[in-house]
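For subunit A:
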Amino acid sequence: MNSLKLNKILILTLISILLVSAFGCTQEPENKVIRMSTTTSVNDSGLMAYLQPEFEKASGYTLEITSAGTGAAIEKARMGDADILLVHSKTAEEEFIGEGFNEERLPFMYNFFVIVGPADDPAGVAGSATAAEAFQKIADSGSTFISRGDNSGTNNKENAIWKSIELDPVGQTWYESVGQGMGQTLTIADEKQAYTLSDKATFLAHEDSLAMHLEETDDMKNTYSTIIVSSARFAESNVAGAQAFVDWLKTEQARKMIAEFGVAEYGEPLFFNNK
Partner candidate 1 sequence: MELINSVLNLLFGTDPELRQIISITLQMSFFSTLFSSLIGIPAGVLVGANEFRGKAVLSRIINTLLGLPPVVAGLLVLLLLSRSGPLGNFRLLYTVEAMVIAQVLLITPFITAMTANLVGVNATAINETLVGVGIRGTKRLKYFLLDFRVPFISIILAGFGRSIAEVGAVQMVGGNVQYKTRVMTTAIMMQTNMGRFDFAIALGLILLLISLVVNTVANQIQKAAQGD
Partner candidate 2 sequence: MIELKDILVKAKDRLILDVPSLRFEKGKRYGIIGENGSGKTTLLRVLMGTVQPSQGSVGFQTKNDNIGYLPQSPYVFSFSVKRNVSMVLEDSQSRGRLARDVLKKVGLENLADSRGNRLSGGERQRLGLARVLAVPKEVLLLDEPTSATDIRGTDIVEALLQEWFEKTKGLLIFTTHAPAQALRMADEVIFLEEGKVVETGSPQTLFNQPQEPQTQAFLSHWII
């Protein structure tokens, strides 16, 4: 056939496809999609990929999960692009709640940060009673410390620890702030043979030559919360769906799954349920 006829057929096909897709996608009477905004470290730990299929099977909802740094994750909710937040930065959370964005906040699990560093531990961090003590040793010995510097949950915890010993490391030659996620920060720490504060899951999954020198001190407790985004600000927020997820987290099945996550691979759980 000649090119003119071919063109006509192509155009007709295109229009048909457009029409079908326009009419084919009808609105669901009930919103079955829950938009979850979480942090990269939660995503990288693999927990959500592990919980998601079970939740979707049990509830009939679909979870659409996006991850970013804590700040950007919360910003998403502020802009109305998320129905539920799963984050671990109390200060940022409280700020968000204070702005009137939430329906409910539920701290549902926790784990601990760890202090990692060069295998030979030049600052003598191991055996410290608290993270604060360890940080003091690092500062005193002038050992290089890599900070995430990205206002993430981990970063906020790190800042809280520096504050607790009344030390401002910003501008010191041994303190380097990189403004990146946990994985990249660990890579840089490995390259420079430096100390850093990390969440355990990311560290265990990360390939490097660093060693874990301190864990499970009180001042390194990291609490994870869900925050349901209020429909008062955004009418189309899927509050029902978000609530369904929060309710599911309280079930025996969910708690069991969380408690078992990581045991097979690392010999210990990566997360602990709140009582």
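These made the cut because all candidates are chains of the complex that A comes from, given by their letters.
Observations on the structure shown:
As a convention for this text, a residue touches a chain if its C-beta (ideal position, glycine included) is under 8 Å from a C-beta of that chain, and two chains touch if they have at least 3 such contacts; residues count from 1.
Here the structure is a predicted model, which means the values were calculated and not measured.
One candidate from 1 or 2 touches subunit A in this complex, that being 1.
Of all residues in subunit A, those touching candidate 1 in their complex are 68-76, 149-151, 171, 176-180, 184, 188, 191-193.
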